[in-house]
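Handing you this structure, nothing more for now.
The complex appears here minus one protein chain, its other protein chains still in place.
Chain IDs A and B follow the sequence of writing; residue 1 opens each chain.
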Amino acid sequence: MTNAFLYALAGSGLFVLGLHALVMHAHVLRKILAINVMGSGVFLILVALARRSGETTTDPVPHAMVITGIVVAVSATALALALMLKLAEKSGQAVLPDKHGD
Amino acid sequence: MDGMSGNAWLPLMVVASALLPGLIIFGLPEEKVRLRTVLNLSGAFAKIFFTGWMLWGVYHGNSYEMRMAFLPGLDLVLRADSLSLLFIALSSVLWLLTTVYAIGYLENSPHRSRFFGFFSLCVTSTSGVAMSGNLITFLLFYELLTLVTYPLVVHRGTEAARRAGQIYLTYTISGGALLLLGVVWLYAITGTLEFSPQGILYHLDTTYHPALIAIFVLLIAGLGVKAALVPLHGWLPEAMVAPAPVSALLHAVAVVKAGAFGIVRVVYDIYGIDFAAELGVTGPLAMLAAVTILYGSLRALAQDNLKRRLAFSTVSQVSYITLGVAIVGPLATIGGVVHLVHQGLMKITLFFCAGNLAETLGIHKVREMNGVGRRMPWTMAAFTLGAFGMIGVPPVAGFISKWYLGLGALEAGEPWVIPVLIGSSLLNAAYFLPILHRAWFRDPPDSWPVMRDTARDFGDKETAWALLLPPVITALLALFAGLLASTWFSPLEWVQLIAQRAFYH
Partner (left out) sequence: MSSLLAIDWGVIAILLPLAGGTACVLWPALSKPAGLISVTGVVLAIAGLGWRIMENGIYRHAVGGWGAPLGIDLFADGLSLIMLIMTALVGLGISFYARRYFSPRDAVRFWPIWLFLLAALNALFLSADIFNLYVTLEMTGLAAVALTALTGRIDALGGAMRYLLATLLGSLAYLLGVALLYHDAGSVDIATLAQRIQPNAAVWTALGLMSAGLALKTALFPLSFWLPPAHASAPAPVSALLSALVVKASFYILLRLWLELFGDFAQGASMLLGLLGAAAILWGSLQALRQTRIKLLVAYSTVAQIGYLFLIYPLASAGNGIAAGMAAYLAFSHALAKSAMFLAAGNLMLFGGHDRIADLDRAVQRLPLTVAAFALAGVSIMGLPPSSGFVGKWLLLDAAMSQGRWDLAVVMIIGGLLAAGYIFKVLGYAFTQAEVPHDARAVPAGMEWAALLLAIGAILLGFMASEIFALIAVDLVVNADEAGTVWTA
């Protein structure tokens, strides 16, 4: 079992953990954090898989992808937080309303 | 527009002569009565002109076809053959008369631009149905007809109209879905949907026969909704809430005719009558038609509401067409197909008259008709002619239809049809004669209500001329179609041409 595989396994673990939290928690901030944990898991996998077995150099392309991914994740998180604040301001609590609340 | 020959534009013109005025009328403000009337009438006359042109051409052996690419492997085809021209000629003439009638009927009522717009689209679709050269084109116009008649059915905008509209759509859209399924299935098997004189299926292997029978059931069910075959007829009496010109359109010109016409096309030009007989599907169809004929008449007996009685009468009468088609033999075919025209002329007369009674005197029920013949003699004379035609009294057109149906049944070795015809005629008499008796021989009430001001036309007799003229003309046409049946210009002569094509190829 290589190091890379361990990292990838950890990444998958993070992804699943995050998914669990996203579904189970009602509070929007927890959901946003869960998404971020899942994102970190994916990035970890990307970095880990950059080294293929039998090659000595690491592939730079996944690293570039991770950097791009982080930029995307940051902007998504910013949007999510802004939305959450608005929602909390209007409804007094940061949970998702019932589906057809009107 | 590939395949546009020199004669391609005539079928297009027939469609356009109703479509263009309709589209312009949608945009007209309500108060432009004169311009709207001019548009309506010029469209109707243009249609008659182009139809006459094509009639002359087809009689002299010309062909008219318009073809354009539509789907992969399928074209939109408009073609004028002898059968389509029969239907077109009927709809052109009746459209003109119904337009005149509707202009009088809807005088000063609201939303006339919308009404006449959809009215024209309705005739457009009917022309398309009549001239479809293949089943996909037929399906397109058949469904379009459903869509454009809906606003006419709900025209009054009342809750009752809305409900009737929902019922109308429930039936017709479901029927359309069955038809679509049947057509797609057929296409998957044959790879063509072109109408052709011997049908397109006779060369298929016998392993396909069960599928072809199932497709036949689907197609007839889909068409049977509009043709009001029992048990798919439920929408027709409900749709009676619509204004009288719309009823005339539904019952005589467009909707039920499109269904019956479709059955003719499917049996003759898709399956081919010989092949259909070989499959064994014509017998059950004839039985179904016979059941419908008797059932419709029985139900009509029990109706006190005049328009409902007429509606059940339509259920019965339209199935003569199906019956004639389903009995394998040239004479029955003649009887069935010619009834397409005869029923149209007679039934539209009856509905025009019913509309006149309702509009002029507020009469909706049979029991309110005592002595009405003295108040509105011409209207009731027309009604009487129509009713005699329905019963099959010679020499009115209905007699011709029944005569050929009976002869055809004997020729084809189906004598059971004769009692059906006799029974139906007796029932027809049973629900029409009491009306005539009331109208002519009972004493009128002391005074008649005044529903509309008719003084400027005929004083205290009759009704407005725009309402009176159309039923008188259609009644006379129904009479002459029977009286002059053996002359070269009668519907019967033309239908004999069609039957020749189907049987002696």
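Convention: a residue touches a chain if its C-beta (ideal position, glycine included) is under 8 Å from a C-beta of that chain, and two chains touch if they have at least 3 such contacts.
Model, not experiment: these values are computed from the prediction.
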| item | value |
| --- | --- |
| Hidden-chain contact residue, picked from the options B:9, B:53 or B:70 | B:70 |
| From B:185, B:480 or B:503, residue that would touch the chain that is not displayed | B:185 |
| Positions on chain B contacted by the hidden chain, ascending | 69-72, 110-111, 114, 139-140, 143-144, 146-147, 150-151, 154, 157-159, 161-162, 165-166, 169, 173-174, 176-177, 180-181, 184-185, 187-188 |
| Touch list for chain A against the chain that is not drawn | 15, 19, 22, 28, 31-32, 35, 38-39, 42, 45-46, 49, 52, 59, 61-62, 64-65, 68-69, 72, 75-76, 79-80, 83-84, 86-87, 90-91, 96-97, 99-102 |
